[in-house]
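Rest of the complex left out; these chains stay put.
Should a chain be cited, it is by its letter among A and B, assigned in written order, with residues numbered from 1 in that chain.
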Amino acid sequence: FVSENRALVDEYVDVHVNPHLVKRGYYELTAGMLATELARFIYPPVEEKIKHLPAIAGTGDRSNAPEFEQYKRIAKQMKGLTEEDLKKIAEVVDHEAYFWKFMDGKGIIEELLLLSGNLKRHRLLVDSIYPEVEEKQEKALRASLPHVKSVVLPNGIRFNTIDIELFAPKFSYPSPGKLGGLIHDHFKEKYGENSPILTLAYGPDFAVIRASDGMGEYNFDLNMIIPKLQELLPAAGIEGGGHSFAGSIKFFEGMRKEVLEEFAKQVVKLRKA
Amino acid sequence: FVSENRALVDEYVDVHVNPHLVKRGYYELTAGMLATELARFIYPPVEEKIKHLPAIAGTGDRSNAPEFEQYKRIAKQMKGLTEEDLKKIAEVVDHEAYFWKFMDGKGIIEELLLLSGNLKRHRLLVDSIYPEVEEKQEKALRASLPHVKSVVLPNGIRFNTIDIELFAPKFSYPSPGKLGGLIHDHFKEKYGENSPILTLAYGPDFAVIRASDGMGEYNFDLNMIIPKLQELLPAAGIEGGGHSFAGSIKFFEGMRKEVLEEFAKQVVKLRKA
């Protein structure tokens, strides 16, 4: 980004749709929502077919937008999808996407997204895959949890760390990033979303970070910490980013100790507002 | 599997062909044999073209089925393929499959499987690739053997171990799994198939296991050992399986020492029947 409402790419494109152009750092209007609205402008008759997609997208991306509530109402009224249904669909699509990777999975993905309009077949498919997804998540979580170090810092933040390369399955679902999220969710369920919880799952040259809503009182912002680390450790090859409360960092494998220690120092320094 | 002759997938399919449905743990009727028979039912005229495939499949999978002898006779009578030919074809197809990966290799694979019917061209192709395959196998074996630890345990079992990640080529043929098999075969040739030989080739988070026929007297069964390891080490993320005498295990990289030690303990405990 060049400034608040100008992006580098603007020079090369005619139209640039991006939630950041509404407000920098605002991620609640997700890509799936924007894409659906755009599709309606381009080809209005498609609306009927895709009007439940924003609700699925918002569920997967954990949106807090006020529009998300409207989208969920639409999905319920028009397609009969409850919040429970949406959650299942989002998890199953995430699971299938892990295995389809760069292939489009046409057919199965369309069925899962209820684009075929055949609700019965859609339900059969979701209900046959979802238990497997749940089982894989629970199994991975159960095996990884004993390896999580969870400490409460003097400033009150619960700081969870795990070497996700050493203590997680490789090349299988859930991915390290997903498992990091499941571990974080486990602690949120235990202590509450408003409790200040920070989870850092690291590998040899990367870390996945998740923060609870309670970290807001500490003005935690991943996008502020990363530039600070880059400045303090210029020879560590640090890159990364994401949202304020969820994202990832890459660094040189040979500088992991320095990077993680410096990250921890930044967390220890945080003070409740 | 739900029970002896019911599988989870039965609920979703009309027909389920699987050697396990004949007898649990019976792998001698290989996938290639079953697929060929099925093809004959579906489209009888294809028989002439594919009747030698089960002999190739059985050779590659080292089948001991009585039907395999019949299949080899068919391959000899109908297509002129000797056991030596079958072995070469199986090795060359395995080699090509390593490089074609998820691409179908149409053309070359069909030629190698003698589906084109042009025996002369098939022979030229097999004979030009096979020496290269042999050379690669011998070269990798020669370089890896000095790194194999081969000990005879008090119970009489010869136990071979090698760190296949440290002492084998990466991202090239033969793969770690294949090389583990070649090392095992080397010891079988040296001491005899009826001698109790167990080969464990391990990487940072996996192990490939091969047992000689002689391990039968010890009631060795990989599919019995894995659940025991899972029970003893619930936080090691152990998964895996395969046949009774050949298969692989995956585990958390950070728990390798524990897993391999426990595996060795189970082997030490085995007693000759």
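Here is the rule we go by: contacts are C-beta pairs under 8 Å (C-beta built on N, C-alpha and C of every residue); 3 or more make two chains touch, one makes a residue touch a chain.
All of these numbers come straight from a predicted model, not from anything done at the bench.
Assembly remark, whole complex in this entry with 2 chains visible in place, copy number of the identical chain is 3.
In the analysis below, only the chains that are shown with their structure count from here on.
For the pair subunit A and subunit B, the distance between C-alpha centroids works out to 40 Å.
In the complex of the two chains, the subunit B residues touching subunit A come out as 12, 205, 234-237, 239, 250, 252-255. By the touch criterion given at the top, residues 128, 140, 142-144, 146-147, 163, 165-170, 172 of subunit A touch subunit B in their complex.
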